[in-house]
Structure formats: C-alpha cells, structure tokens
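Heads up, one of the protein chains got dropped from this complex, but the rest are sitting where they should.
The block that comes next holds chain A.
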C-alpha cells in the first residue's frame, strides 16, 4: 500500500472535477467573483485558502471529540479566524502590494462557505490525515477554478498574465494591438467572473451529463 489509498486519492481528485466546490456545490462564489480580475491575486487566494482549509481541517479533526456540539460553530470560527489572521499578516509582511489588492477578501476567507462546509461535513467526522487530504483536495478544486477564471479575465481584460503583457502594448499599439484589437473592459468588472464561471459550469455539465440535476 502506497502513501495514499484509493479512497484517499479520491478525496483529493474528486473536488477537482466532479465534486468541485465552486462549479458543482456552488460555494465560495463571492471571492471567486471579487479577486479574479488578476491571475496573481487568484493564485495567492488559492494558496491562502489551501493553507487555511488544510490546517483548519486537521485542527478541527483533532478536536472533534472534545468540541461540545452546541458551540461547535463558534469553535470552528475561532480556528478559521486564527488561521486567516496568520495568512493576512504573512501577506502584509511579504507581499504588501498584493495584500492591498486582495484587501478585505483575505479577511473574508473566514466567511468562505467552503471552509465551514468542509469542517461541518468532513473534519468533524474523520481523522486528521483524511481531513487534511480533503482540505487540500477541496481547496485545489477551488483554486483551479479561480486560476482558470483569473487567466481568462486577465488575458482578455488587461492583455497581461501575472502582470506581464503578453499581447503587446496597448498604448504603443504593438503586437496584437496593432491589428486594432482592444482590451475588453467588461472582463475587469465582477459580473464577468459570474459569466465565466457560468460558462465553465456549462462546459463541465455538457461533458458529463450525470452532473445535470433533474427538475
């Protein structure tokens, strides 16, 4: 038996596609809309959530037998808040510009439904190792969507990737801009993220009809 049993592998891989927290469970939409105008912010957000969810799941899982169920939400909140403050301080210390871009949304990781959802649904009922894998898997699924959305929004909206111009210079009219191409200002505004996420959901469901709900 390797490091990961088959069940463990599915804990990581399932949330990437068929049980994706954003496109299937439709959780964590708020941050996916707000910070995906730039790819860099998307990646940092994905890593932050991965840290918070991975570590949080382990902590909650270790404490699961001593938390009185009546106050478990408060305990969970304290754990998330602690981890989020760590992330926030690290970002402020080492990537100040970026933390300004992310602004309040790092703090709002606390309210990200994915995190409370995984605590409630998984960590309270499973051991630390599997909870850790579940946390990593779900945050990967979240991060993948964030990065896809961020990629398209930054490429089409600003013509850059990670802040590096890839389509030429829009002011000096070089590269693609010489042909009359212009950046699409619509992609910068948050509603565009909703539409991009919608298109991802559309593509995913038409490739896998099993995901379509009956109604």
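Rule of thumb we're sticking to: contacts are C-beta pairs under 8 Å (C-beta built on N, C-alpha and C of every residue); 3 or more make two chains touch, one makes a residue touch a chain; residues count from 1.
Just so we're on the same page, contacts and distances are computed from a predicted model.
Novice: What is the missing chain called in its UniProt entry, if the choices are "Na(+)-translocating NADH-quinone reductase subunit B", "SRPBCC family protein", "Urea ABC transporter, permease protein UrtB" or "Acyl-CoA dehydrogenase family protein"?
Specialist: The UniProt record for the chain left out of view names it "Na(+)-translocating NADH-quinone reductase subunit B".
Novice: Which of A:127, A:163 or A:185 sits in contact with the chain that's absent?
Specialist: A:185
Novice: Over the whole complex, note the residues of chain A touching the chain we left out.
Specialist: 180-182, 184-187, 189, 195, 198, 202
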